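The other protein chains are all here in position, but one chain of the complex has been omitted.
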C-alpha cells in the first residue's frame, strides 16, 4: 500500500547506494514525448483513485464514489479522481447530440445547441461541489475509516461557462413578471433526469452553465458536455447533462427534493430546501489512509475547509480532541465557495493525538461539533453533516476515525 | 475531426428528433461508479491531446510536445495534456528511490528522502511554465498552423511544495557568506541530468520544490516525484526529478545555459542568462485548429496572456491586424506569474479578420510585434519569441497563421 | 433575446420534454389508471426490485409501509410514510422508472402504477381509479411533515460567536471507533 511505498530508508550513516551507484534511470532513456498523448498518473500512485463502498447502494449505477482527498494537496481536484454521483450511470452524450431547452415563464422558449452556448460571454470560477450526503454515514457515530470515505464526496474545480442569468435573459424574463417567488427548474438528459427547483434569486446570482472544468471539457462522469454549477449549494442541484431549464412560479417538488435531500429531525418532521452547504473542514493528513510514517518531530498537518456561504477566513486545529486549539495557516486567502487548504506546521511529540479541525467563514459561522448538530437534529438527517471530525493518531502514527466526548 | 463534431445542426423550424424522440441515454444505464477509478476524457475529445512535431527533433526522447491550448479554456492546464520537454525521456522514479542532496557552500550538506520533504512547511501557488523555445519556430515567419504548435509549450498548474529557501536554510547558508553574487545550481536525476544555475536572489524569492500539481502527485512526465518550480522563468530551469542543489559562488555555465538557452543576435553575439519570460499572449480561439463554425453574429474570442515579470493587467485585441485595438475582458484579475484568460465578446460581420492580442503586465511592459523583436534581435534567437501572433480568419471561419506588415 | 442565439422551441419539443408534474397537479396529462392494472404493470416491470407489494427487495427502495417510523431509529421512508406530494410519485415514475428503461411508460401506465403504490400503502381502496380529477383528493400522510430550512434561525445563532481556544473541556474520552465497526473497504484504509 501507500504506507510502504512512501517510507524513506536513508537514515543510515553509511553512504546510500541509491546515490553512490549509478541508477538505470540516470543512464538510459525514459519515455519519449509520443508515449502518452493524454497522460495518467504514474503507476506508483495507483492507490490515489476514486473508491466506492459496495454496501452503500444496491448497485453501482445509482451510486457514489469518493475523491481520494487523503492523498491530494492544494485545492484543485483533478477531474480523473473527482467523486461521482449518478442516478442512472454516466451517460455518453456527444456535443452534436446535445440540446438545451429553456421554457416556461419566458418570453420566447428556446433551444440551444452546444455551439450556441460557446457564443455567449463566458466566465471562469473555482467552486467546490459537495454532495449533501457527504459524511452522511457518520450521523450515528464514527463509521468509515478514512477521510476519503467520510469527507470525499467533494471536489473543487475551475469552471468555464455561461452564467445561467445570461441564458435566462436570452429567453427573456418579462413573462415571469415579478421575479420574487419565481423558480428555475433544471433537469438532466440522463435516464434519471434528476430535476431540481432553484429559487430565481440564486439562479440569477451565480449559477453557471458550465462546459469546461480545470481547463478542459467536463468529463463524461461530471456531465459532459454541459452541467449546471450551483456555487455553495448541495451537489445534487448541479444537474449534469443539463437538458432543460424551466421558469416557474412554484417549485416542482421533485423526488430529489422531497423523498431525498430533505433532512429528518428527531421528532420525525423534516427540513426541506436545505440547499446551502454550511462551513466544514477535515484534516486530510494525517488520517486513517495517510498515517504518519516518520515518527516524532516536524509534522505537517494538512486539511481542507469550505463554506457554501462564502469564504473561509480561519481554520483552527486541535491536537487534544478539542481541549485547546491553534489557528492554522491558510495556504491562500479563502475564496468564495471554493476549497481552502490549511496547514498546521507542528512538532509531534510522538504521543497520541486527537486531531480536529474547525472552519470559520466570513459570515462568522463556526463549524459545530457532531454532538452540537445531533442536539438540534437527532441522528436521522442523513444530509448536511458538517460536524467536526476527529482522528485518533496513535504513537505508531496510525490514525483512526473516532468520536470524542 | 473536432470541426464536424462540434457543429450544431438544430436550426430547422421543424421539431428536432433529438428532443421529440426518446434517446437511449435518457432510458438506459450509463457507466457505474466503479467504471473508471481514475478517469480519462470522453472519447469524443480524443483530439484534445499533446502533439509532437516529428521533424523538429532527431527522436522523441530528447524532444518536445505541445499543450492543446486551442481546445482548452479557463487557466488551469490538466496534467494529462500539459506539454512535455525531456532531454532523456520521462523516467520512472519511485518515491522510495528518491534522494535530494544539498551541498556546496552550506553549513551542513544534507540528503533528504521524499518523506523528509513532506515534513517541511508547504505552500500552494499557481504558476505558468513556458519553454523558452515556445514560438521559436516562428522567428523566420509564420510556420506552424495552430496555436497548439506556435504557443503550446506552456502550462499552468497549482503547485504544492516547499520553498527552496526553506531547504537552503535547513542546510544553512552561513557558509555562503555574503549572498550577493551567490548561485544555486540544480540538477535532475534523469540521464540528461539537465543542470541550471540560478542566482541566489531568485532561489530565495519564490522557487518551489514541488511535489504536487493540480492537487495530485506530479505526473511522471513532469518530474515525479519532485520538480523545481522557478516562477516566471524559462521552463528549462524547472528541473524535473530534482536530485541535487549546490550552493556556489559562480554559475556552472552548463550546456543548457551556454550551448542552449542563449539567444544569438543578428551580429552573431549572443545573450546569456535570459531567464525571465516576457509578457506574451495568444488568441486560442478562433485559431487554425479552432475555426469559427457558426458564421456571422455573436463570437467569443478567447485567449491566454502571461508575464514572467508579474501579473497581467490588460490585454488588447485587434481584428484588423493592428490598425485598431479593443481592450479585452480578463476572466479574473491577473495573478503573478500565472496564466490569465481573456475574452472579447464580439459580433462577427462574417468578413475576413486579422486577429491579434497584446498583453500588458504590471511593470508596464507591452507585448511587442514580431517585427519589433526582429529589429532588435534578428532571426536567430530561437528562444524568447514573445511577439504578437496574427491569425487570418476567412469568411468561412477557417483561420491561418500569418504575418502582417 | 439580446444576442439572438438559439432558436424557438417548437410546441412538440416542449411537450416532449416538459413533463414535470407539480404538487397542484400542473403538468398532469390526460388519462386514468386503476389499482388492478397497476398491480399487473408493477409485477411485470417493478416488482423484481421493489417487491410484489412494493415492500422492496434487498437494497432496492421500499415504496410502501414505514408508517410511524419517522421519529424512530432508521426511519423507513416510502411514498406512503414520507412523500408529501402525490405529484412527486407521478413525476418520478414517468421520468425515471423503470430503472434501466426509463421514459418508456405511457401516462395511463403511470396513473395505474401510482394507484397501485397508493393501494400498497393502504391509502386507497382496491377499486380506486386515479386521474387528474381526483389527484388532489388523495391525502398524503406526511404532507404536513416538512418545514422550510430553518438553520439560519435554529442553528446559526448557536454556532456563531468567538470560538474557545484554551481549556475548552475538562476531559476528552474516545466514545466511538470506526475500526471496531470495520465496514470500510479494505483497499482504502491502511
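Residue numbering begins at 1 within each chain, and the chains themselves are lettered A, B and C in the order written.
Simple rule for what comes next: a residue touches a chain if its C-beta (ideal position, glycine included) is under 8 Å from a C-beta of that chain, and two chains touch if they have at least 3 such contacts.
All values reported here derive from a predicted model rather than from experimental measurement.
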Shown chains touched by the chain that is not drawn here: A, B
From B:16, B:278 or B:335, residue that would touch the chain that is not displayed: B:278
Hidden partner chain, touching residue among B:18, B:35 or B:101: B:101
Where the missing chain touches chain B, by residue: 1-3, 47, 51-55, 57-58, 61-62, 87-88, 101-104, 108-112, 116, 119-120, 141-146, 148-149, 169-172, 185, 187, 191-193, 195, 243-244, 246, 248, 250-255, 258-259, 262, 264, 266-276, 278, 288-289, 291, 316, 320-326, 354, 358, 360, 363-368, 372, 376, 379-380, 392, 398, 400-405
Hidden partner interface residues of chain A, rising order: 10-11, 13-16, 19-22, 26-29, 297-298
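Please note the rule applied: only the chains that are shown with their structure count from here on.
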Arrangement of touching chains [line / ring / star / complete / other]: complete
Between chain A and chain C, centroid-to-centroid distance (C-alpha), Å: 24
Inter-centroid spacing, chain C versus chain B (mean Cα positions, whole Å): 48
Mean-CA-position distance for chain B and chain A (Å): 27
For chain C, residues that touch 2 or more chains besides their own: 3, 5, 7-8, 13, 17, 100, 102-103
Multi-chain contact sites of chain A, meaning residues that touch two or more partners: 51-52, 61, 88, 101, 111, 116, 119-120, 191, 193
